[in-house]
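Pasting a structure here, questions to come.
One protein chain omitted, others in place.
Labels run A and B following the written order; every chain starts at residue 1.
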Amino acid sequence: MSDATLNASAMRRGSFASVLPKLAATLLMLVLAAVWLGPLLLIVMTSIKSNAEFLAGPFALPRSPTIQPYIDVWFGLGFGTLLRNSLIYATAGSALAVTLALVPAFALSRMNVPGRKWIFGLLLTGLMLPQQTVLIPLYDTLRTFHLLDTKIGLIIVHGVYGMPLQVLILRGFMTTIPPEIEKAAYVEGATDFQVFWKVILPLSVPGILVGYTLNFIAIWKEFVFGLVFLNSEENFPVTVGMLKLNSDRYLAVFNLPAAGLVISQLPIVILFILTYRQISGGNLSGAVKG
Amino acid sequence: MNFKQNGLSRRTFVKASAALGATAVAAASGVKMARAAPAELRYFYRAPWPSSEVYANWLIDEWNKKNGDRVHVTGASVDGETYKTKQTIELSSSNPPDLFYSWEGGRGKEIVDNGFSADLTPYYEKYGWDKKLNPAGVTLSVYNGKKHFVPTEMCASVVWYRKDIYEKLGLKVPTTWDELMANAQKGKEAGLAAFMLANQKKWPSQFMWSAILVNKHGLDVYDGLINGTIPWTDPRAVDVTAMMQKLAQDGMFEPSFNSIDLGPAMVPWTQGHGLHWYQGSFNLGRFRGDQPQCCVVPMDFFPMPAFPGKKPVMSVFAEDTIMIHANSPNKDAAAEFLDWMVSDAAMSKKLEIDKPFPSNVNSDLSRLSEMEQRLGKAMAESGSFTFMHVDHATPPAISDKFLDGVQGVLAGAMSPEDAMKLTEDEAARVKKS
């Protein structure tokens, strides 16, 4: 790790010179933290105030905090169902995306597949495509397979559209694995599948976790597919349900949309706490290697 | 990298994701449950307000309680503004909704022209709907001589004003445009926004625009613009746009009119920062706030006052209109459900749960405030001599450019001529295709 080394370059020049940049940087970062944390805190605060209190002063601490907005918006929008659905889409959709991407990533990183540049380039177009472009034809495809307004249908769409980024991440990760390891396996007569399953896959777990988490977040945030391919409210994910908060009826009451926002973020906060170390630590580094 | 740790976490991870996947599949497959015999109707509605949702649920539940074994209705809704994306895809799909919300006017015409809307004229006769529905609403439902929708909610656009501030400033309800302008000037001098405007989503400004045009230059001119017989670059249309520009330049509107939406604009309105507000009666939901009756602040309305030598025309239009899909296998059952929707009982319930005004003129308005009752009566009596605002009347593509133009003019970034040219170019493009 280079942390200490980086800092040492500054340390070398005596104590004042080393403390000054650190102070300046810390100050700067405090400002940044305020920029990022401020809006979130404000929303949490707004969500437990009455509207009159909000209008009296948006920054004032709540005098008589209430959870009524949470209750109202929870039942008003049916957050129980929405959250359950989003969890289903995000867990299953990302699992599908990663599963689909594993072997291609293996092939593109460890083998000389003829035409691999073309295959890789083709998969990348999936990343460039604006979703609103594909709605009509994709709707056709889903209708053909009788997958409209089904959870399975949306899971498949999310899985397929998550795949290109997963191939990119996993391929990068797998290239960092030293070739000697699998060479030994091939010498012992292992098949491609055995090398993939017993050697590469276990070594790729950190990369898979990173990819899975990023994909989970992406599906959690998505709303266009859900909006167009689903009809029944019992299938709606949180984002589609939340669109109702973007009507001016809700926007005139402040605390309800704020409470809705907080609720919609809760599961991801939990996931975030559980996996943040994985994605922000060294595990990502393999994934971004060329 | 630590290999041991990886081996361990892989197992945990694989197990965990297998479990999650299994849960997902189980939950997903449980949804599609077979239901027995009755005719299935799908009702696709728009729910711009929480109360619309509550009312629609009540409507469907009541129906299913009584007729569920024979005709079973399932509803689906999305919020107002994203509705259209879904509607376009749904209507042309092989399994379209049997009943669906549609906009009147230009958008309705697109749907009719593409053959998705069943002719409801026979049902109008069978159930006698034109006897109980608002005449303006029934007139609007006619496309090519046939009735294509049933209006379920009617609206009127009027000038709302703050009664208390009028009293405080010693103002009288104006009967002419000049008197209105004089009152506005007094309001402005008292430090108020003479007219509230919440134009962030750009449609609200057209309310005043079309009301001024109809009242100043006549309904026939307006109809000419809508039908394409008079170009939008006509001096009379430019004149009205220039009047709006002048109002903006003179500081007659709420100062941040281009960046607030209607909901947030209720804040300055209730705080007494605005004097007038030309808007539709669908705003009564906002004006009521949490109270059962209008209004949170003392207010009343008057129709857009007359211009010299003209008889004032009030805009009465349908805010909620239901069509039956032409390819629905259960049109008769759908019509029966429609009849339930406009029945006296259902419409009175609508008043109780949702906002006014029901399209059924027999509905009991007595639970409304005196002012709302007065407005409801005026709407029922307005007859069919009326108009829709631009975004209802024209196809969406034209009204979108029109609204952009007016917004550009109000922001001081476009000349009235350019704004009308923008609209006319778009109208020509639409006509060509």
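To be clear about the criterion, a contact is a pair of C-beta atoms (placed from the backbone, for glycine too) under 8 Å apart; a residue touches a chain by one contact, two chains touch by 3 or more.
Note that in this section contacts and distances are computed from a predicted model.
Chemist: Given the choices "Carbon-monoxide dehydrogenase small subunit", "Molybdopterin synthase sulfur carrier subunit", "Alpha-E domain-containing protein" or "Binding-protein-dependent transporters inner membrane component", state the protein name listed in UniProt for the chain not shown.
Modeler: Its UniProt record gives the name "Binding-protein-dependent transporters inner membrane component".
Chemist: With touch as defined up top, name the shown chains that contact the chain not shown.
Modeler: If we consider the entire complex, the absent chain touches A, B.
Chemist: For a quick check of understanding: of A:L32, A:I71 or A:L274, which residue touches the chain that isn't displayed?
Modeler: A:L32
Chemist: Touching the left-out chain: which of B:H72, B:K147, B:K202 or B:K331?
Modeler: B:K202
Chemist: So that we can see where the missing chain sits, which residues of subunit A does it touch?
Modeler: Listed in rising order, the touching residues are 1-10, 12, 21-22, 25-26, 28-29, 32-33, 35-37, 39-40, 42-43, 46, 54-55, 58-59, 100-101, 103-104, 106-117, 119-120, 122-138, 140-141, 156-157, 160-161, 163, 167-168, 171-172, 175, 177, 179, 182-183, 186, 191-193, 195-196, 217, 220-224, 238-239, 242-243, 245-246, 251, 254, 257-258, 260-261, 264-265, 268-269, 271-272, 276, 279-285, 287-290.
Chemist: Touching the hidden chain in the full complex, which residues of subunit B are there? Just list them.
Modeler: Listed in rising order, the touching residues are 81, 84-85, 88-89, 91-92, 110-111, 114, 116, 200-202, 256-260, 264-265, 267-268, 395-397, 400, 403-405, 407-408, 411, 413-414, 429, 433.
Keep this in mind: only the chains that are shown with their structure count from here on.
Chemist: Please work out the Cα centroid separation of subunit A and subunit B, and write it as a whole number of Å.
Modeler: 37
Chemist: Show me the residue ranges of subunit B that touch subunit A in the complex, using the header's touch definition.
Modeler: 1, 3, 6-7, 9-10, 13, 17, 20-21, 23-25, 27-29, 31-32, 44, 47-50, 74, 76-82, 85-86, 89-90, 93-95, 261-264, 266-267, 285-286
Chemist: Under the stated contact criterion, what part of subunit A meets subunit B in this complex?
Modeler: Subunit A residues touching subunit B: 55, 76, 84, 88-89, 91-92, 95, 135-136, 139, 143, 148, 150-152, 155, 201-203, 205-206, 208-209, 212, 227-228, 231-235, 240, 243-244, 246-253.
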